[in-house]
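Just passing along the structure, written as structure tokens.
The complex is shown incomplete by one protein chain, all other protein chains being positioned as in the whole.
The chains carry the letters A, B and C, assigned in the order they are written, with residues numbered from 1 in each.
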Amino acid sequence: MTISAGLVLLFIAIPLLTTLTAPTGEILLETLNDADVLKSVWLSMTTSAMAAGLAFVFGTPLAYFLARNDFPGKKVVESLVDLPIMIPHPVVGIALLSLTSPNMWFGEFLQSMGVTIMGTRTGIVCVLLFVGMPFYVNTAKSGIESIPRRMENVSRSLGAGSAATFFRITLPLCWRHMLVGMIMCMARAISEFGAIIIVAYHPMIAPVLMYERFTAYGLTYSQPVAVILIVVSMLFFLLLRSMSLPKSEAQ
Amino acid sequence: MTISAGLVLLFIAIPLLTTLTAPTGEILLETLNDADVLKSVWLSMTTSAMAAGLAFVFGTPLAYFLARNDFPGKKVVESLVDLPIMIPHPVVGIALLSLTSPNMWFGEFLQSMGVTIMGTRTGIVCVLLFVGMPFYVNTAKSGIESIPRRMENVSRSLGAGSAATFFRITLPLCWRHMLVGMIMCMARAISEFGAIIIVAYHPMIAPVLMYERFTAYGLTYSQPVAVILIVVSMLFFLLLRSMSLPKSEAQ
Amino acid sequence: MIRLTALHMDLPGFTLNDVDLHIRKGEFFALMGSTGSGKTLVLETVAGLAPLDSGTVEIGGRDVTKLPPEARRVSLVYQDHALFPHLTVLQNVMYGQRYHGIPKERGRREARDLLDALGLARLENRKPARLSGGEKQRTAMARALACRPDVVLLDEPLSSLDPQFRGELRHTLKQIHEDMGATFLMVTHDFTDAMVLAERGAVIKDGSLHQQDTVTNIFRRPATPFTASFVGMTNVFPARYDNGSCAFAGHSFDGLPGLPEWRAGFAALRPEDVIVGTAADFPAEWHIMEGTVERLEREGFTWTATVRCSGQSLTAMVDRHMVLNRGLGIDSPVTVGFAGEHLHHMPKDV
Partner (left out) sequence: MIRLTALHMDLPGFTLNDVDLHIRKGEFFALMGSTGSGKTLVLETVAGLAPLDSGTVEIGGRDVTKLPPEARRVSLVYQDHALFPHLTVLQNVMYGQRYHGIPKERGRREARDLLDALGLARLENRKPARLSGGEKQRTAMARALACRPDVVLLDEPLSSLDPQFRGELRHTLKQIHEDMGATFLMVTHDFTDAMVLAERGAVIKDGSLHQQDTVTNIFRRPATPFTASFVGMTNVFPARYDNGSCAFAGHSFDGLPGLPEWRAGFAALRPEDVIVGTAADFPAEWHIMEGTVERLEREGFTWTATVRCSGQSLTAMVDRHMVLNRGLGIDSPVTVGFAGEHLHHMPKDV
């Protein structure tokens, strides 16, 4: 059993380690000074952070609603929320483009508002929000579920309305879950590539840049960018683990 | 609250619905008769299924080990298992190529065994296994955790060894979790694109084919393929939901 | 103070069946029932937390049926306390005051007074996780009282406590009720709690009320066989009444005091009022039955016997002496006796 378990761990760890150790220090330094690389990493991080912020604002009410209500068809709604995880990534890009193409009424409306999706930061954020939303909603939902309903009932009976109860009881007790949800949403967003390459090849986010280097110059020149991206992902990971959810804070 | 929750659901549902209704029946029929399309969908499904099967064989011991043992550094191992979710997809491709490139000892070893990763089915399955493994391991692990350890203890005390206990008690009680894990692994594998496009542009899996149609012929000609992929994903979804885990079967 | 009229609620697998209840101002009222009887649902209806199909809830003369919980001036105390874990004891207690127009400084003073009175003064800066069970319970009470509610709703207030603290907290609860003058509505499955704390009460089973009266009357004169066994009169027999005699368990008894007018009903006895002995042991005016011992139990440090009398089983007390010295055992033929005034009669249909 232990051998088989170890094999799986090696299967995951070795390719990443190989990549991390592949580029020489010189090439790595050069890449770190490459303005295009830095710009793309920065773009990746800012758009992902924006997606996470939007997920918090719009996803929290949905998460609360799902955590606190049972209704026929709840499973259908939950499936819908999970759907972006399972849809092939280029399909996500195609779907967003289909909706916003100028010969659709919605696309026309967006255009008249001066909003362009194709090839813009707005488009990138849209895609990242689409793929990251399930991660935020599910984590926030399980956080809210972990707070006994009775606490909210007591708060209501003591005179606090539902909004006051949310901000004085629910939020202080599950902000950690929400933060973890945002980090997961952001991490998922940073890893996105298939949908972005369809909606917005330019401005180049980091995974697209790396893909370009790979197709134009081959493996060796894409590896340093890969190293940077792995390191960034790992940092998110450490952040996430250091936030690890205390299991019974709500007791 | 309900309005904001509804907005999120619309944001997920509308792009997909638009895509589903975009192509005319005629074009859709034509696409369904296109041998390239059918071949690619078939390839996607078979390679994903193989990845799910491998995840079951190799991932189950790891899931069991993690579910039943507490040890210092467990969190690190769990993080490692989750890592493929967060690594940008093209980086996954680069990492697998780096490991198996013929100028590495491992790549050399593989070549001498007659195994090629770049541009083969083997490579596709490798990538899909890499990205799908966390979904299987995490679901199987939570299934095993849901079975009280005491049941296994009783089985041992009645004379059944650890293997007999696994096959007579643990497996019959959590095969549903394992099946759900395999479906999730397969669904995640079908959606992969960013890593595949680097490791194996040919033979073309469905998302790659769609990407090619998009770049070569534009949005309209990629939409019918997108429709087929959305339908396939939805079928997985229905399958998954119909398996929905009974919460307290182990009581 | 609280008037519930024809409360009706259809839930999957459970129906709350036209419950009428009237609770007077300032009284301590106990709603008693087993798990699944619907007692907590009634409590949540008063608090505004459970949606009614029909019926009205009035509190202090106001119809509050349509009002949200925060507008009802009721405070809820749950069995598991539901203290807010991120707030200190003092912050917990002061939580609701701002919504009841109590200025902050005065609120803090009043909260401290309450904590003082409940012996929690030195814990005011602790978080709930560091309190003992009894301290949590008292903090929850203080929090409920600090916003001067019209009604305090208690959900099984004592059942999560260790036996050694229960007595102490019963005493505290009774004291609080006497000092505050608020109306208390408690739901409980423990008749002893109700006996000690409440003046009046009601018994609910399967969503229907069985009896509503003073607790003493419920204890002494239960109205239905269910209520009888709930208050400890666990020996319930179908009985026939005829010409001043009462027949049950294969025996017919004459000269019983206070016989009812109905012909068919139930007769009931508390186990502790039925004594196992031999005929010579009982005073002449007692009534006796013959039977055989079916089971003999030592519960803690006392003995009880299950005695079979003509097809009916009854539970009776046994003297230690009977078991140890006279060698009472399974299948021993015995005489059981009871005093006529301990026999309680109930009609067939309520």
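The criterion applied here is as follows: contacts are C-beta pairs under 8 Å (C-beta built on N, C-alpha and C of every residue); 3 or more make two chains touch, one makes a residue touch a chain.
Computed from a prediction, not measured in an experiment: that's the story for all the values here.
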{"item": "Missing chain: touched chains present in the view", "value": "B, C"}
{"item": "From B:K39, B:R68 or B:R156, residue that would touch the chain that is not displayed", "value": "B:R156"}
{"item": "Touching residues (missing chain, whole complex) on chain C", "value": "163, 167-168, 171, 192, 195-196, 232, 272, 295, 297-301"}
{"item": "Residue ranges of chain B at the interface with the undisplayed chain", "value": "148, 150-151, 153-162, 164, 168-169, 172-173, 249-251"}
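The criterion applied here is as follows: only the chains that are shown with their structure count from here on.
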{"item": "Chain groups still in contact once chain B is set aside, others held in place", "value": "one piece"}
{"item": "Farthest chain (mean CA position) relative to chain A", "value": "C"}
{"item": "Chain centre separation in whole Å, for chain C relative to chain B (CA means)", "value": "56"}
{"item": "Chain A and chain B, separation of their C-alpha mean positions in angstrom", "value": "18"}
{"item": "Overlap residues in chain B, where contacts from two or more other chains coincide", "value": "none"}
